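To start, the structure under review is shown below, and the notes come after it.
Here the complex is missing a single protein chain, while all its other protein chains stay put.
The first chain written gets the first letter, and so on, giving A and B; residue counts start at 1 in each chain.
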Amino acid sequence: MRGTVTGSVSGAVRDWLRPHRIGLIALALALAVWAGVSMRWDWIPRYAGLGLEGLWRTLWLLGLSILIGSAMAVPLGLAQASGPVWLAAPARWFCTVIRGTPLLLQIWLIYYGLGSLFPQYPWIRQSELWPYLRQAWPYALLALSFSFAGYEGEVMRGAFRSVPHGQLEAGRAYGFSRFAVFWRIHLPQAIARALPTLGGETVLQLKATPLVATITVIDIYAVASRVRQDTFIIYEPLLLLAVIYMIIAGLIALGFRLLENRFTRGLGV
Amino acid sequence: MLDGLYSLWPGLEASVTLLSLEPPGWGANLLRGAVNSLIIALGAFGLGAVIGIFGALGKLGGGPVTRDLLSVYTTVVRAVPELILILILYYAGTDLLNQFLRLLGQRPVEISGLAAGIGVLGVVQGAYATEVLRGAIQSVPRGQLEAARAYGMTRSQTFRRVTFPAMLPLALPGLSNLWLIATKDTALLAIVGFSELTLETRQAAGSTRAYFTFFLAAGAIYLLMTLVSGRIFGWIEAHYRRGQAGARA
């Protein structure tokens, strides 16, 4: 195992040192140096604090929405794969509607649409939840979670369907309860099948997060917009932002590759 | 019949009035926005497919530099949020094009919002299309290409007569997914002020304060577009899959 890892590492290094690559890397470095010297970056120290706060908000919105969305995706997938019609139909509609409309519109519907209903119901303002309902992030989290649930629910539907029927029947034959069959056999098998898509879905979800800036949530994108407005510098904040998202996406891809190696090895899928 | 409904649901009459096609209804604005969205989605999808074909051929048969540059392109587009790409391309794209034209001694051109929107989304679509088409071309059986070569076909003949028709059915599911992404990504142009469906909706909602009504109506229009086009792609796939027995597992 170890041998192949070091082997592939030195192979990768050799891969990077092919002549044309060295040329391209030199070109990229030259571009980066040119950008560093001739573009304006003096605003970075002033906005570093805000930027880190924004980055943190982006990351926890991403993490929490994926957790909640995944938790919703399991029943959504199961209902469509093997539920009764009165459960399967609404689940299918939920996934169709979420996947068939732009997330930006969903976010605005949830934030401004719901918000426009508040004045009609005075009791909402008296409720315990009002301090949270006044904030923007709960709506952002809800919209992002729904979105992730819609896409991942579709994946889970396929995953539940693709678990061989024989395995479930074998479980029943061993005297497992229906719940035990689901919990011990059906769910882990389905998750193992859905896992390879999860990394890609997570990167897609990351790319969706800046839309929450349009409903006043101050994520990393909103901080970059503020730099643009305060300093009238157009391209530099956007370029830095692009680099930051690329780094996060790279880390996500790497993390999932490691996770997948470990998980699939254990399950023998 | 509607009167009965109105008495049960007082808000409905106001909503129907707001959505009617004649002023004071804003329906015509929404429809105009939807047409703009469709035009941009079609243009971006077409441009993306063209970029995708050349990108896929470059990735499979190009030189090492071409291949690496294409990898950079597809990786960057797939890792950076569309919103940021659109902002960068929308402002920088015009700027760069005009500076380039100035270098050539040409007069700067004015790029309409429509052309810019198609260009920007097309570049994004192109990256995904490159991957979809590369996968499809790769899964065309090698024997078919060798047979074509044996018949004495040139490379471009092989591509036009064998590779392209053989890979199309394989690429269709991916392409239909890309089309759905294109229709939904047009909404992002609202952020740069292009009057497609989402911006028209936002303007109507802001002017009338009927946020719920308009966002729901726009959602229904988008859903209709995706459902109908999903059906159309279904037909095309079924059509192409005939006579391709065993082409798909």
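Keep this in mind: contacts are C-beta pairs under 8 Å (C-beta built on N, C-alpha and C of every residue); 3 or more make two chains touch, one makes a residue touch a chain.
Just so it is clear, contacts and distances are computed from a predicted model.
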Which one, "LacI family transcriptional regulator", "Amino acid ABC transporter", "tRNA-specific 2-thiouridylase MnmA" or "Molybdate transport system ATP-binding protein", is the UniProt name for the chain you do not see?
-> "Amino acid ABC transporter"
The one residue from B:118, B:132, B:145 or B:197 touching the chain left out of view is B:118
Contacting the left-out chain in the complete assembly, out of A:94, A:112, A:160 or A:256 = A:112
Identify the residue among B:46, B:62 or B:135 that touches the chain left out of the display.
-> B:46
In terms of residues, what is the contact footprint of the unshown chain on chain B?
-> 23-26, 28-29, 32, 43, 46-47, 50, 53-54, 87, 90-92, 94-95, 98, 108-116, 118, 156, 160, 191-193, 195, 199, 202-204, 206-207, 209, 211
Chain A residues that touch the omitted chain in the full complex = 112, 115-116, 118-119, 125, 133-134, 136, 214, 216, 218, 222, 225-226, 229-230, 232, 234
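Here is the rule we go by: only the chains that are shown with their structure count from here on.
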Distance from the CA centroid of chain A to that of chain B, rounded to the nearest Å?
-> 22
Spell out the part of chain A that touches chain B in their complex, as residue ranges.
-> 18, 20-21, 23-24, 96-97, 99-106, 108-109, 112-117, 203, 206-211, 214, 221, 234-235, 238-239, 241-242, 245-246, 249-250
In the complex with chain A, residue positions of chain B that touch it = 64-65, 68-69, 75-76, 78-85, 87-88, 91-92, 180, 184-188, 190-191, 198, 201-202, 205, 209-212, 215-216, 218-219, 222-223, 226-227
